[in-house]
Structure formats: C-alpha cells, structure tokens
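A single protein chain has been omitted from the complex, and every remaining protein chain is retained in its original position.
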Amino acid sequence: MATAHTDALRRLGVQVRGIVGRTPERGDTAARRLGLPRAYRSLAEVLEDRSVQAVHIVTPNSLHAQQVMQALEAGKHVICEKPLAPSSEEASALVDMSLHADTVTAVCLNVRYYPQCIHARDLIARGRIGTVRMVTGRYHQDWLARATDWNWRLEPDQQGRLRAVADIGVHWLDLVQTWLDDRIDSVFADLYTFLPKRRRPTATMETFRHVRDEEVSGVEVDVHSDDAAALLARFRNGARAVATFSQVSYGNKNCIEVQVDGSESSLTWRSEEPEYLWLGHRGQPNELVTKDYDLLSDLATKKARYPVGHVEGYPDTFVSLFGDVYDDILRGGRSAQPRYPTFTDGYDLVLICEAIEESARVGRWVPV
Amino acid sequence: MATAHTDALRRLGVQVRGIVGRTPERGDTAARRLGLPRAYRSLAEVLEDRSVQAVHIVTPNSLHAQQVMQALEAGKHVICEKPLAPSSEEASALVDMSLHADTVTAVCLNVRYYPQCIHARDLIARGRIGTVRMVTGRYHQDWLARATDWNWRLEPDQQGRLRAVADIGVHWLDLVQTWLDDRIDSVFADLYTFLPKRRRPTATMETFRHVRDEEVSGVEVDVHSDDAAALLARFRNGARAVATFSQVSYGNKNCIEVQVDGSESSLTWRSEEPEYLWLGHRGQPNELVTKDYDLLSDLATKKARYPVGHVEGYPDTFVSLFGDVYDDILRGGRSAQPRYPTFTDGYDLVLICEAIEESARVGRWVPV
Amino acid sequence: MATAHTDALRRLGVQVRGIVGRTPERGDTAARRLGLPRAYRSLAEVLEDRSVQAVHIVTPNSLHAQQVMQALEAGKHVICEKPLAPSSEEASALVDMSLHADTVTAVCLNVRYYPQCIHARDLIARGRIGTVRMVTGRYHQDWLARATDWNWRLEPDQQGRLRAVADIGVHWLDLVQTWLDDRIDSVFADLYTFLPKRRRPTATMETFRHVRDEEVSGVEVDVHSDDAAALLARFRNGARAVATFSQVSYGNKNCIEVQVDGSESSLTWRSEEPEYLWLGHRGQPNELVTKDYDLLSDLATKKARYPVGHVEGYPDTFVSLFGDVYDDILRGGRSAQPRYPTFTDGYDLVLICEAIEESARVGRWVPV
Partner (left out) sequence: MATAHTDALRRLGVQVRGIVGRTPERGDTAARRLGLPRAYRSLAEVLEDRSVQAVHIVTPNSLHAQQVMQALEAGKHVICEKPLAPSSEEASALVDMSLHADTVTAVCLNVRYYPQCIHARDLIARGRIGTVRMVTGRYHQDWLARATDWNWRLEPDQQGRLRAVADIGVHWLDLVQTWLDDRIDSVFADLYTFLPKRRRPTATMETFRHVRDEEVSGVEVDVHSDDAAALLARFRNGARAVATFSQVSYGNKNCIEVQVDGSESSLTWRSEEPEYLWLGHRGQPNELVTKDYDLLSDLATKKARYPVGHVEGYPDTFVSLFGDVYDDILRGGRSAQPRYPTFTDGYDLVLICEAIEESARVGRWVPV
C-alpha cells in the first residue's frame, strides 16, 4: 500500500517526505525503492518533524487505533487505512478525538472513487432508478484459497476476528451505504472457515504474494477467522442487501460486483471492468454507460482524468480520494459534508462488523 | 408451455395426440394454432383414450397434484410441470403412488439439461474442482417489476404462498442439488414483498406478457407472496449456498447465475450465455469451455445436437429432458437411476420451499 | 444438415416423408436414426412420389445445380442449401427456371433469421442508425485449423475453388446485403492458403468432426482453396465493407461478427451471443437490445417463439426460415417480395464469389 499512496500523492503534486519501516532496515530499503528523501526511524520521529503536515497510516490493522491517536495528538492530518480500529469503543474514541481536532481525517475506502461509482451514487441520488429495493453482490478474491497461502491477516492478533468481512467486505458495505445514502440497521450473517488449519510459511508474506514451495513450513496453525461470509442486511429506509465476501474463490482475482434494483431501473457495476456502468430497464434497452463526459455527472467527470475509452483503474482511485482530502488540508480544515470517507464512516463499518460477528454466533438478526 | 412441450415432443418424433384447454373454445384454438389432431374436452377424456400413453401436466400449480393422481390411476406416464404439489403431504403421496405404479414419472426441471449444465455436473462428480465449498448465484427476472404487472401466479389460490422461490428459485435449487449430488439440509431465508399492492387487469394475462394501459383495472389487490427472496443454505456434506431469487429486477430478463467454489477450482454458468462454462483457477488461466466435443463429457455431448459454436438454447433443453423420459417410456419403465428429474426431486423441492417459508417467518435457521 | 432440416420441419408440423442417402445403406440408417417413414433409393424415386410437395437439397455443393433442376422439372418446391450452383452461368439458369415455375424456391441462408438479425434489418430500414458508412466483421471458425483436419469441402471437385468464402463468407455477405437492402458492386480480395498440404484421412468425415489419430492417412494432398480470406467491398449506395472469413482461427468455433457504422449510431451483432444487439451511440449510453417484445420490431417478434431471456439459437433459425417458405407453399406460390432468401439471392452470391476469386488473382478491384 505504501506504493499506492506514494504514487497517488506524487501525481497530485504532494511532496512525500519519507516513510517508516517495520525495522530501520526495511524503512531504508523502502525509501530507496520509492525514491523518497528519508526513512524515519519511528512514528514519533515523523510526528516531531514540523515540515510534515499529514500522516498516512498503512500498518497492520492492530496498530491503526493507537497510531492515529498519536498523530492526532501531534496535530497532524491523518489518513488511515481501514479498518479504523479493532473495536467500536476504540473507533468511537477516535471519532470523538477527530471531531475535536482542527485537522483533517479520512479512512482509505477508495472504491467509492471509481468514476462510475461516483456516477452511480449521483444517479441514485437523482432518483434515476427509483426507490431502491434490493442490493445484491459480492467481493470475491482467491489469493487465500489454499491451506499453504499465508499473510499477516491470518494472524488473529494482527487482523482481528473477522477477515473476509473486515478486509474486503467493508469496501462493499461502504460503497453500498454511500450509494444509497442510507445506513444498514440490522444484519444476518453466516461465516465460513473452509480451511480451519493452514500452514504458516517460514518467510514473511507480502499481501497477494503466494508462498513458494520451499517456504511452506511444517507448522500447522488453527485459523478461526472467516474465509468467506454471507450477509443479509436491512437498511433504515427499507432496502435489503444480500452479499457474499470470499478470499477463497478460485478465478476471482479481485471481483467486486454490486447490483442495485430500484423501482424504476437497476444498475450494476463490476470492479474488473470498472469503466462500465450497466443500467437495467424494461421497455427500453439496457444501457452501458462508459466514461463519456456527455453522460457522466459533474462529480464523476471531475474525477476522471483521461479521455473516454482510455481505461483508468485502481491506482487512479487513490488520486481522487487523496485529491479530496488534500483539498481540505489546503483549505485548512474539514468540509462540512466531505465526499471522502471520514472516521464516522470508519466507525460505522466497525459497528456493522461487530453485528455481523454476533449474528453469525447466535444465528439471528442483530441490530447494528 | 404447451408450445414448448409440443415443439420438443415433435422434434423427438413423438406423436402429440391433442390438448385440453381451460375451456373447450380455448382448447380448439390451441389445437388449431399448434396443428394438433384434436382438442379433448377434459382430462377424463384424455385418460380414457387408450392410444394416449403419456400425459403432460402444464396447468396452474394448484391443479397439478390432483391431475397427476388421476393420470397415474389411469395408468398413464406422467410428466408434470413444477411444482409437483402445493404441500409436502400431497407431494409425498404422489411419490408413493409413482413408486407403486409401473409408469414413468417426471417433473419438468429443464434447466439441468443445458449441455454445459450436464458438463458442470460431470466435472464436479469427477472431482475436477475439488470439494465444493460454497455455491452462490441468482435467478432474477423483471417481468413482474411493476405494480401493474399481473399473472395467475399473483393469485395465492393458484400459485401457493411462495412465488419467486417456488416459480424460479426451485430451478436454481434443483440445478445446484443435481450438480453437487447433495441435498440441502437447512435454510435461512428472507422474503421480500416490495409491491404489497398491485392492480389486477381486466384481461387474463399470459406468462411474461405485459399488461397494456387499457387493461389496467381500478381494482387494487393485496399481494403477500415474495417478489424476491434471499436464501442461505447448508448442504449435508458441508457446502454452503447463498442465492437471491427475484421477479422484480429491471434488466434481468431471465438471468440464472451459479458459481460453485471448490477446493481446487471454481465453475460459473449463466443462462443468458448458456453455451459457455467458465472455470476459475489459480496458477493457470481461467478457462471458457465451449460446446466443443473434444472437451465435453460424454453425457453432455450426447445431449448437444448441433455443431460447436452453433448456439442451442432454451427450447433444446426440453428435447433433452423429454428424450430421457421417453427413452424410459419406450423401454417400458423407469430406469434405476434416472438422470431426469423425478417425483422424489419434486417432493424434495416442496420440502425446501416449506422450510424457506418457515425460516422467513421465524427469523432462524430451519432444517429441511 | 439432414437433422437440422428434419427437426425444423417437424416443429412446423410439416410431415417429412423420407430421405435419400448417398448409398441405400446410409439412407436406411439415416431414416432409422431420424425416425422417418422411408428411405428413398434415389432422387428420381422421390420426384415420382406424388405425395411429396417439396424437396430439400442438402447434398455436397457440386450436386446442387443438377438436383435442383430435376426437382423443378418434376414440379416440386425446392429448398436448396447454399451455394446454389458452382458457377454464375448455372445459377443464372436456375433463377430463370425458378421464375418460370409455379413452385416456391429458396436457398438456406438461415443466419438472417436470428430474431436480432431481423430486428437489425428493420432498425436500419427505419433509419435508426442513419446512413450506413461502413460494415466490418468476420466469420471465423477453427475446425479446419490443422493439416490433419479433413472434410469433403477440401476436395475441389466437390466444393469448387473457393472454400472459406463460399462456405461461410456467403452467410456474412447475405446478412449484410439484406440488412443494408443494397448490393455489393465491387470487391478487392486476398485469399490465404496457410495449409497448402493436408492429409486426407482413411474415413469419410462428417462436417465439424475431427479426424482421429488412427484415421490420419499417409497420403498428402495439395490444397488450393482458401483457408481464410480478406475482403474489401463497395456497395452501390456508397457504403464500404471489410471482412475476414477463416476456417483456421483457433478458439473461434463459429464466430460471426457484424458492426454497421451509420451516420447517427452503430449496431453490432455476434452469433455466439445471438440474443443481443449492441447499439453504439454518442451523447447517450450504448444500448444492449435483448429479446424484449416491447422493443423488437413486429417481424422480429413474430419470429421469436420463446419468452424474453430464454435463449433461442441456431436450430430456431431454420424453423423461422422454413416457416416463411412453407407459408408460401401453403398459399400455393411465391410472395411478391419474399423475406426468405431466393434463388436470385443465391445467384447474386455466386457472382460476388466469382469477383472475389478474380480480384485475388489480379490484385485489383473487380466489379461484381
């Protein structure tokens, strides 16, 4: 993620001062690889540097809450990778802190920044598909499909109890809540651990990297977190959602799908062909919206940087997200109604995750 | 459906003797339109005709059970549209009767007869995707998306209490149970009636026909059956299923999707491009199986009648289904393990529907 | 093709009297396999049978002209597989005969009968895409991609000098001429024989069947006909066409693609997903027309037999084609402006083929 953040900040003309590694050596290596001026020895050293205005937290999940707190106390703007915190209590505390601070705060829920996702949100807001009835979809990956796959997310002390839900499901949930401008108020969930035993490798694994044969260790580890999950949800305004999240679905490399059924039309978006938005109709042909500036909403147009037909992708969503955040930073403070994901959004997702976990445990609907 | 059945039987070289209409006039019209030798006045008249060996029941759901019973008593072979019966008691009685009869009995679950569906079943049986973990998918239509859409299926006394589940969901469930060669043993369901009030038109509506403006009546009718449904299910062997069934999803004309995630690979089939089977892998490219006779299993090859690349579709599934049924009829009796859907399959689906209804009512997992 | 014809005729309620095989034994086998009442010993025997009204010619190309002539002389209606005749002289003679006969004559150019192809033609005729500028596309197959693939079409005395063009290209050309209601008036072509030497197998090969290893013979045969071809064409009204036809393109099982660029919009159809018509726009989203009876033209609706979303395919095109032909047969004679492909259409395609062959030889544009 350090690469994605650095890359996007540079495209915005933001000066990236440096990086902190897990160890000084890793920091030096990363700084060299990314061409950064400096590797800080520690977060404390960063926070003392008065030339640093904003801090990006892209560490393992268990460290987020404490590091955000330190950065806020030091008066820095904070952009934190999701999840914001391991529990709703901690997330709530961070929301409180952020509301009392003068600085800008954001959570890296980048998916909502695909131009077609911005457009979808605007279409729904303008009533173009009518009242939303039902949202269906999935977020499926396959990089943890085998018992020999490994990543720090499989360590419960680094990831938390939820995995597929907390790691990828939250992107789907954030997208849908943003599109509907509505909040989920109860959930029913089923969590699946298809691989209750895995082998931890001898090497540290980068995310999405596969363990090589020689790295497979003899140590079998019990895993309790969710390889996949099924979710039914109800929104405050009556809409329903049904989704599956999976990190063990072969062939789905990073497949987000959302279909929103309204009372007049439907819309569907798929992350693997992100430049298309499919509109479903009756009595007129279904439509495929492309990145055509005669068609896209003003906000979507503003965030699409390249000509029609010239595909933009995942890296570009970070530019759009950080663009909004740094607009606020340059203006000197939070907008009244930021489009970018706030700590409140991050907190809300932690609440949903906790309700999901409880529902799966008790086998009933649970309010958020 | 009379057209689909007649068409398929003729392609098999089966002589179609005649048809019974709801009224004698409708019967005469249908016989003329289809070029059939005769319109019978009643089912009784059909059953008395000794030249008739087999009877196809394609009436509204509420009549199936009684008509099947009469036909069995008359010693005819019976092919019945789904659902077999409105309750598991009645369905069970029909299974008993059929097991004691010498005649061949079948339920028209035609979806499993797409060549790629036969191939998918064979791939799973041969262990080609490993142990099945999870099945996800949908069966979505849009022909009942508006409050002015109407069909006899909206009349509770003709359809039963379940609609989307009983009318289309059962095809999805049959397909998945067939592929996995496994039975669902518990379900959790949520049923959605997005249009609790509809307008019954002045004319009788054919299935899939839309009400014209002048036919919309002033009579508002309360509807309690499911416009859409969400289903979580557990199979005896541990696999999980997650599906949505909807008749109100704009743009989805008749969209069946099934993704089966196994421990080695996955497979996906979509009814709207039925000649492709998508195989998901890791470490090798995903694959698109076409109707290539070098690739398809023997059974799939046997059921595909046209050259590779020459698309076969929905009408052809009936030819394949009836082909298997009439093979047994010609041989003079039921095979030991018929590939075609039996009354037992039909009964099993009624049991699942009842569990779905109960689960939605009590908000808990319910065993089948 | 005997199967496709028999199957389609039966669906129309037409009584198929019998079949003639290449040998009496093959005729008997075919009659048995297809459940036909009779195997005639010869075409002469068929023509003497006064109960036979219409004859379908589905023999190798070199026999078409003579057999058509005999059947016309016997006063039968004639439906002939393409190509109508090996040369424009012979085709012209058949056109003359057919114009003087009282009987109905047709050539089996079935592709124009896909419901979306009928709809495309109607859209263009109604000016919905403006003036046609350019037509691009392809007809690619792969069943002759290897030197060990074999079929009678590789024998020059049975097929004629052109192969990919004459066998599949003519379908593309007929479709495009029909859609544009215009005639090609000059062509530039390049013909490719990538496999100048092939191995003729020891067994007779059915079309689309692959030679098994044990059937590959040691006899190498020189092949001069086109494995693939490139065509540039100009229409009388100024539109241009660019197409490739190939029987040696791996992975393309039977892939027809046509994109028509007009002055207002474009349309694209692909035979491998035949139920969709893609409309290209600017200033409004591109559209995907499905078999929605609220959208399709009256003629397309009349020819689509199954509900929206229930895929129809290749076999169904023959039902639609023969339906039109037998309507005329039942009415007792040719319509003034038949929608079905006539001998004049067949003759026109032979003329284009001859111009293609000449152009490839001389390396210049050649008028048709």
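Annotations
The chains carry the letters A, B and C, assigned in the order they are written, with residues numbered from 1 in each.
We adopt the following convention: a contact is a pair of C-beta atoms (placed from the backbone, for glycine too) under 8 Å apart; a residue touches a chain by one contact, two chains touch by 3 or more.
Quick caveat: nothing in here was measured; it's all calculated off a predicted structure.
Judged over the whole assembly, touch between the missing chain and the shown ones holds for A, B, C. Of the options A:D167, A:E257 or A:D316, the residue whose C-beta touches the omitted chain is A:D316. The chain that is not drawn here is touched, among residues C:T136, C:Q158 or C:S297, by C:T136.
When the whole complex is considered, the residue among A:D226, A:D261 or A:E275 that touches the unshown chain is A:E275.
Note on the undisplayed chain: of the listed residues B:A8, B:V95, B:L144 or B:V289, the one touching it is B:V289.
For the chain missing from the display, the contacting residue among C:W278, C:F318 or C:F343 is C:W278, taking the whole complex into account.
Residue-level contact of subunit A with the missing chain is found at 3-4, 7, 10-11, 13, 34-35, 141, 143, 207-208, 210, 252-255, 271-275, 290-292, 294, 305-316. One chain of the complex is left out; on subunit C, the residues touching it are 129, 133-134, 136, 138, 142-143, 145-146, 188, 190, 192, 194, 227-228, 230, 232, 240, 242, 244, 246, 248-252, 259, 261-266, 268, 278-282, 286, 363-365. Although one chain is not drawn, its touching partners on subunit B can still be listed: residues 279, 282-290, 292, 294-295.
Simple rule for what comes next: only the chains that are shown with their structure count from here on.
As a whole-number value, the distance joining the C-alpha centres of subunit A and subunit B reads 40 Å. Counting partner chains per residue, subunit A shows two or more touched chains at residues 279, 282, 286.
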